[in-house]
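Right, one structure below, let's go through it.
Shown here: the complex without one of its protein chains, the others still in place.
Read from first to last, the chains carry the letters A, B and C; within each, the first residue is number 1.
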Amino acid sequence: MEKTTLNVEHLCASFFTDHGEIRAVNDVSFQVPKRSIIGIVGESGCGKSMTARSIMRLIKYPGKIVSGSISLVGKELTALSETEMSNVRGEEISLIFQEPMTSLNPVMKVGKQVREVVLLHRRVTKKEAKAEVLRMFEKVGISEPEKRYECYPHELSGGLRQRVMIAMAMICRPKLLIADEPTTALDVTVEAQILELMKNLRDEIGTSIILISHNLGVVAELCDYVHVMYAGRIVEQAETFELFDHPRHPYTVGLMNARASLEQQQTVLDTIPGTVPNLAALPEGCSFAPRCAQCGGRCHECVPELTEVLPGHFVRCHLAQQGV
Amino acid sequence: MTEQNTFRSVLCRLCRENKLAVFSAGVILLFVVLAILAPVLTPYGYDEIVNAANRLAPPSAEHWMGTDEVGRDVLTRMLYGSRISLLVGIVPTVVSMLAGAVLGILAGYLGGRVDSIIMRLADIMLAFPSMLLAMVIMYTLGDGIINIFLALALVNWASVARIVRAETLKLREAEYVEAARSIGVGRFTIMRRHILPNCIPSLIVLFTLNIPSAILSESSLSFLGLGIQKPMASWGLMVNTGRQYLYTNPWLSLAPSVAIMLIVLAFNFLGDGLRDVLDPHLKKQ
Amino acid sequence: MEQKKLLEARGLTVEFPLAGHKKVHAVSDVSLDVMEHEVLALVGESGCGKSTLGKTMIRLQEPTAGEICFRGTPITGLSPKAFRDYRRQMQIVFQDPYASLNPRMTVRGIVAEPLETYHVCESKEATTERVVELLEAVGLTADHLYRYAHQFSGGQRQRVGIARAIALNPAFIVCDEPVSALDVSVQNQILNLLKDLQGRFGLTYLFISHDLSVVRFIANRVCVMFLGKLCEIGDTETVYSKPLHPYTRFLLDAIPKADPHQRRKERLLLAGELPSPVNPPAGCRFHTRCPYATEKCRTVEPQLQEVEGRKVACHIYGE
Partner (left out) sequence: MSNIIRRIGQTVVILLGVALLIFIMLRIIPGNAIVTMMGEHANAEAIERMTAELGLDQPFYVQFWRYITGVFSGDLGTSYSLNRPVGELIATSFPNTARLAIAAALFAWVLGIVCGIIAAVRKNGILDHLFMGVSLLGVSVPVFMVAMVLQYLLAYKLDLFPISSGNAGAIGYVLPAIALGWNSAGSIARLTRSTLAEVLQEDYIDTARAKGLRRLPVITRHALRNAVLPVITMMAVQLSSLLSGAVICETVFSINGIGRLAVQAIEGRDIPLLQGTILFSTALVILGNLVADCLYSLLDPRIRKEV
């Protein structure tokens, strides 16, 4: 029996534009243990969404996977033909997007959109499929499933639409669910509902989840492991409690400190100086060096390796490696 | 992130991304030069019967495109015809663009009664099949190139107004327009400073795409005998007279047809290229 | 500390007509005071009418009913001409730094526009000088003068937007979700800047946000809105340490904490869906989702009343 659901090794993905290759995902490796929720955190343009799409092999033109391996319970996804891959999608891996507004087809009833997945992967009649959909709707907390089944997306609220998306993603009980910023477009009270739902589904169905988010709170709430990405690379990865208790990478530390406190009023907020770097013009050496307060000479010369500083805690930083 | 379109950057992108559009621009320029230099390039006049005895002559060293049914040099008439086509392409388009842009912005930004009056009028104009409307206008006004200008401008302003209005409605909701209102900038200043400049990319594209349709309209009108009148030379008119000799002397009608096609094609390619560079949203209409 | 009222809203109602005699009740009968030199935060979920209320306070949106007074003078009925003098006292910073700057204008043009509209400076050179001064105040430099918006990062654009807002030395600025479109690391830079400017120029902010931790940092007082109505107003300290209105409690509890040790086994989860602002529920608008709702909540609309140092609109604290 395999212990990991997904194993990503040395994944590189790039956009090929007129100005040349832009490496959006750079040598990313991680594992998703069975029944676990792992988080990928980072700011816009850090490559987290591209990583998700690479796993589904749904990268938008002109992006492409350049190298690396993605294996789902022993099955090498990068080696599959397009047809074989489409059998994997929806059945073994599914994906939820950020915008529940635009990720449902506006001219098709939501019930039918969910039913489509069942019909695609299961040998059942339309009637049985519909019954399955209604059961799933109930499970994801959609009240009046019969009535909602006949609704068009624009007739539903953002929260309901995201529930429909989750129903669609989970109905075939996939091994892996990738949720790309599933709550960013939602209000906090709805966000709390959706996160709770995802946790319950994991417990019930046993699906592993990759949760992609820019929000440390969401990740702290839900994940077992966290991977922090910056400019296309994973800069730190550890078990959640370890990472939040002992962040090592200056970027992770910066992100944690930047969180405004709810408990007390601060006079000044901590900031990370500068802005997110442009992937087309990354600095020499460590990508974070120009924004790093502690960087030294080596940081501008060579890219640090991702090394294990404590069992299970990996950091990509020259200083953290020395300072153990 | 290519919101800014300085003239030079547009030119650079066009050169890099769409060679065909640049080539088309070259073709158009060539037509313009030929039209301007027509009297220098040809020794004959456009209405000069160079060889009454030698009518409907095939191409020769003297007459590269042969002679027509009364013995005029076809190449000469083609050169002079290009003047008409270019003028008819540009003048009514400029007029209809100006009128359409102003009316469209007013209708879109002011809304209310101004909007409904302008747009109902535009609806009425757009309901006519354009060819028939142009025919009626030509019938009413009589022949002559000025009247063709007027007819085509009257036919075309409405579609420009409709597009500009739609654009204005979108821009009116833009936050920078709201910001200008919050500062207290006047309505007409907002239209001039914030709305019009942001319509310009669409207008440029529309301009290059409306020119060929005006050229086609004129040639169709002239083809039906309702446009340019003899003895002036217009490509459409040449096709019309040449049609009687289609089976014996096909080049008489085909040469001007091909010329129309070339210039229209060039404008369309250029317009397409410009649209890709300037305004990806306009693709819809 | 006795504070003067800068802006008073009385019975403000904003409705947007829909087809077929229906209308969206965006803001319903809201009364609100904004004090001089304070930062009043307006929080609530999307669609609760907080942006509409903010824009109505500076007459970017005309109210359907109600009155607004600026330093005691009613401004709602003023003609555009008479309003001009008040207009320059009230400015706004928008949410989306990509959409709020005209892409065809240079930074100088954008920041100088308010100055030119009110003929503040005598000459072009003086205007440019003042623009540079403003840019420096928001952390940009004279080098940025002739660049276009698209040449800046999101944070820098928001700085330009702020420079435009403070150009006329206004008394009151509405900040409409000024940081929610920005990356976390940049958000804080802008928040620090806003707080710094407020202290430096004695500004008054109406700070609209859905992010309660941001509000905690910047606001003196906070005002919670639900579906076009105010639920709770009070000092930030008071409200955050002991929220009284059930909705405020749900809102505060729903925020995911960036600390895995604070994970809760049982969360307070709000039931049901947000009611439509076209057909708001009768009585207390929150009653359809409130676990404490009684018969009274379904029929009688609660009014704001003093409870434990803040105002709450809830029947629980009735008699």
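Following the convention adopted for this analysis, a contact is a pair of C-beta atoms (placed from the backbone, for glycine too) under 8 Å apart; a residue touches a chain by one contact, two chains touch by 3 or more.
Since this is a predicted model, take the numbers as computed values, not measurements.
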- Just one of B:137, B:179, B:232 or B:278 touches the chain that is missing; which is it? B:137
- Absent-chain contact - pick from A:28, A:41, A:56 or A:255: A:56
- By the document's definition of touch, the residue of A:26, A:51, A:71 or A:94 touching the omitted chain is A:94
- Message: Among A:79, A:108 or A:268, exactly one should touch the missing chain; which is it?
- Response: A:108
- Could you tell me which of B:31, B:109 or B:223 touches the chain that is not displayed? B:223
- Touch rule applied to chain A and the missing chain gives residues 56, 58, 60, 82-83, 86-91, 94-95, 97, 99, 102-108, 113, 116-117, 120-121, 152, 154-155, 165, 168-169
- Message: If the hidden chain were put back, which residues of chain B would touch it?
- Response: 120-121, 123-124, 126-133, 135-137, 139-140, 142, 212, 216, 219-220, 223-226, 236, 239, 243, 246-247, 250, 253-254, 257-258, 260-261, 264-265, 268-269, 272, 283-284
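We take it that only the chains that are shown with their structure count from here on.
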- Identify the chains in contact with chain A as well as chain C, in label order. none
- Message: Report the chain whose CA-based centre is farthest from the CA-based centre of chain C.
- Response: B
- Task: Let me have the rounded angstrom distance from the C-alpha centre of chain B over to the C-alpha centre of chain C, please.
- Result: 50
- Query: In chain A, which residues are in touch with two or more of the other chains?
  - Reply: none
- On chain B, where are the residues touching two or more other chains? none
- Would you tell me which residues of chain B are touching chain C in their complex? 1-4, 174-176, 178-185, 189, 193-194, 197-198, 200
- Item | Touch list for chain A against partner chain C, complex | 43-44, 143, 157, 159-160, 187-193, 195-196, 214-218, 220-221, 240-241, 244, 254-256, 258-262, 265-266, 268-273, 275-276
- Note which residues of chain C are touching chain B in the complex, please. 58, 60, 84, 87-88, 90-92, 94-96, 99-105, 113-114, 117-118, 148-151, 161, 164, 168
